[in-house]
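Below are the structure tokens for one structure; questions will follow.
Partial complex: the chains shown occupy the same locations as in the complete assembly.
Each chain carries a letter (A and B) given by its place in the written order, and its residues are counted from 1.
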Amino acid sequence: MTQAEAAPAWRTTRWFNAPAPLALADLRGRVVVVCAFQMLCPGCVSQGLPQAQRVAQTFRPEDVAVIGLHTVFEHHAAMTPTSLEAFLHEYRITFPVGVDEPDGDGLPKTMRAYDMQGTPTTLLIDREGRLRRHAFGHLSDLQLGAEIMALIGERPQPLTSIGAGAGSVCISKG
Amino acid sequence: MTQAEAAPAWRTTRWFNAPAPLALADLRGRVVVVCAFQMLCPGCVSQGLPQAQRVAQTFRPEDVAVIGLHTVFEHHAAMTPTSLEAFLHEYRITFPVGVDEPDGDGLPKTMRAYDMQGTPTTLLIDREGRLRRHAFGHLSDLQLGAEIMALIGERPQPLTSIGAGAGSVCISKG
């Protein structure tokens, strides 16, 4: 694997359900499951987020980190952090959720860095911080469970093996 | 039936999916199905509103009017009309939706007038404007379909039979 496959760093402005902002690098060593969503996206509410909650309940936290990313690319005034906070409370979402950094009226910065096509999008990032799966839309639970376990089963390599430059990939793609 | 059973008038500040504000009195002669909801109430999103949409698709508009009422009683800053408008667009809700008039941080005015306990709440109002059913929580489709049809089947009586004072009930309870 090459450096180009390292997952871009996140660009976030705020976090919920986390004591401090979370960087992807902080999660090195664990498999990371990112659920990119918008609180007013029906498919996110009915499928993507419940699936992410099931993932968080099924796997051990030391193996898998589930992260929500609020990637608002439409109706910006309707999906503010104030609305998101109430949404997370009402839907009892307890995993950490970061707010993707807005970039005017267009795609927010992390969404653009990952070249996401819409929401919900599921990302799987391996123990060494490499993006291994990028799925727009629905993934079945069987498929997702299998893919997560395949990554859990990989033996982590020394951290030096992928270098520290992951973030720069984000900039070059953005 | 007595005047006391007339459904209170609605107190609303704004309407969506309607060319002009809708008063209950405007719907006299039709059965009115009111779905009182909050856009961040999970049970409203997964059950109450989809059921109201099914009602709107099943019955003839000349027999049944389906009305949404946004009765925000918590997280007021998170469920503004701006957020509601985007929500209605994303969830493709096409029946008229009124915003219940806020009353500070507590229950909005129509919600209080009807003594609602929470959301979702379903109200059935007969052809003569009388409140015939008030259900908090889930009503099965079979039960709801039967109750609506029972009201459709009632022969409307002359309008004079219930008087014009329905709205005053709301004020006295409010």
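In this section, contacts are C-beta pairs under 8 Å (C-beta built on N, C-alpha and C of every residue); 3 or more make two chains touch, one makes a residue touch a chain.
Predicted, not measured: the structure shown is a model, and the values here were computed from it.
S.K.: Assuming the complex is a homo-oligomer with 2 chains given explicitly, what is its full copy count?
M.R.: Here the complete homo-oligomer in the file comprises 4 chains.
What we mean here is this: only the chains that are shown with their structure count from here on.
S.K.: What is the distance in Å between the mean C-alpha positions of chain A and chain B?
M.R.: Whole-Å distance between the two chain centres: 39.
S.K.: State the interface residues of chain A toward chain B in the complex, per the touch definition above.
M.R.: Chain A reaches chain B through residues 40-42, 45-46, 74-75, 77-80, 82-83, 85-87, 89-91.
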